[in-house]
Structures are given as C-alpha cells and as structure tokens.
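Written below as structure tokens is the structure these notes are about.
Left out: one protein chain. Kept in place: all the others.
Now for chain A:
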Amino acid sequence: MIPDLRIGLGEWELANPVMTAAGCAGSGRELARFFDIARIGAVVTKSVTLEPRAGRPAPRIAETPSGVLSAVGLQGPGIDVLLQRDLPWLLSRGARVVVSVAGGSADEYAELARRLSEAPGVAMIEVNLSSPDPARGGRHFVQDSAAAARVVGAVRENARADIPVFAKLSPDVSDLVGLAADCVEAGADGLAMINTVRGMAIDADTLRPAVAGGMGGLSGPAIRPIAVACVYQVHAALPEVPIVGMGGVRTGADAMEFLLAGASAVAVGSALFHDPSACVRVVRELERELVDRGVERVGSLVGAAHRTAGAAGVAAE
C-alpha cells in the first residue's frame, strides 16, 4: 500500500503536507542544489517587504540546546526582485510557491498583496504578523489582535480571490485563540503557527548577548512542545480552519505529531540549517510512519488527537 499524501488546505490541495518555513529556505535555489523542490508540498519564501532591507548586524545567530536563537531581521531584496527573479525561477522548477509578506503598516501589506495578485503563480500568501508596527512603538502587529486583524483584512481585500491568505501567529501573546479567531474573522483562510519564541542567550566570554540584537527568536526542537500546544488549542477552538504547523519539525514523526494536534500541513524551518534535504526526508519518513501504522490517507490523521477518548483538556493549566 502506498499511502495517499495529498492534503487539502481549505480549497487548496498540496501533493504532500511538507513545506519549508519562511526565512529558512533562502531563495529556493540554495536548497534546489540538494533536492528537487517540486517534490515537496510548497516552498515558502522569506518574508518579502516593499523595499529592500539590510537586516540586523552580525552575530545574527547562536546555537542553544536543541534550538537556534536568531535575529536576522528581514534582510531581503524587496518585492520587485522577488517578482522579477525568484518567483519565476521557483515556478520554472515546478515548485508551488507561498509568498510570505511583511510590512510596517496595513497599507504596505495591502500593496504587497496587490502586487502579488498581479503576478501569475502565487499559490498562497502568508502574512507574517511578527513585524514591528512603527505606529505603536515597534510592538509587533501580532501583539494586538485589532492591529493584526487590520493587517489580515487589508491583505484579504487586496489579494486575488483565488489566492488563500494565511495569518502567521506567534506564541508570545496573551490570548492565542482570541487572536486566531480575530484573524479568521478578518478574512484569513487559514493559520500558520508558530513563529519563533522570544529568547536570549548571553556569552560568558564577551559578557554580551550572543546575538547582536540582544533578544532573538528561538526555533528548533526546543520549541516543539510549545508549538504543538498552540496548534492543539487553536484547532480545538476553530476546527474548520486549516493550520500549517511548525516549530521544531525535524523528522517524519515530528510532522505526524503536528497533524495529530490539528495541523493539515507542516513547515520545516531551522532543521534545514542542519540538513538541507530535511523536507524530502520528512516526506519519506512520514510516509513510512503511515505504512507502519496502516494509515491509508494522511488526511485522516489531522486532529486525530482530539478524537481519542480521554484526550487531554485544552486548558491543561
């Protein structure tokens, strides 16, 4: 038996549920040297901004136990270069492309959505809400449900109707389920979670924070239990809303954990730093997990942990 790995994300169908995570796959070309990028569910771009961005100073990354602490900033060439160079290249390789967008105001997000809707081939727009809002002292949009909803609404209104819009959430908020509901209310077709978790490491030799920005974002297997809890909670509250789960996916078994918690697809992020072929390996390993368990359709696993008798309560506190 060859299990059916196709998965639906709302209206959109993927060949398999494994994608790259925003900001962890370069332009796609870097990974294409190691595997055929058409073979994974989708390639997600680094969050693109209207103008080029230089990012943050080095050191930008530090290793922590089972994790990566990063403060890259949104270094990137801007939307024009994405549309002229990277997007056509990815499409020419047969990849499904999700474009992640980031901006400093709802208007900027709206403009990005308009520009992407004019370009052929964008399969989905992911809205990175962990971008500072200059209007509110640099707090991230995601930290205020109303601001996040405004941004999501602006993207939904300005994106072509056939392009699904997913809101990417961060765990560093007081009411994740409320935030998720507000984003869906504002027009999000689905959710991506989680973005990195705020963290810090200090170098005992230099007596300085290990990344130049001071605080950084923690990713990798160290945050997987946090991510799984987020997906579980939100899926319990909003079972109809498709979720792309991420945070520490390294193996097929990890991917399965997210599906069981309620994600319909997973994204692989910092594991790509360790193993550039991680995405295709995870697809292979996930298939193996299904065969070993006699599961015929990957879709049947989505949210299964909620259906089992005696499933853990959502509010485990």
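In this section, contacts are C-beta pairs under 8 Å (C-beta built on N, C-alpha and C of every residue); 3 or more make two chains touch, one makes a residue touch a chain; residues count from 1.
Going forward, contacts and distances are computed from a predicted model.
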Options "MoxR-like ATPase", "Anti-sigma regulatory factor (Ser/Thr protein kinase)", "Sugar ABC transporter permease" or "Dihydroorotate dehydrogenase electron transfer subunit": UniProt name of the undisplayed chain: "Dihydroorotate dehydrogenase electron transfer subunit"
Touching the absent chain when the full complex is considered, from A:L14, A:L31, A:M193 or A:L301: A:L31
Touching the absent chain when the full complex is considered, from A:S70, A:S170 or A:S264: A:S70
Positions on chain A contacted by the hidden chain, ascending: 23-26, 29-31, 33-34, 46, 51-61, 63, 65-68, 70, 72, 75-78, 212, 220-221, 270-277
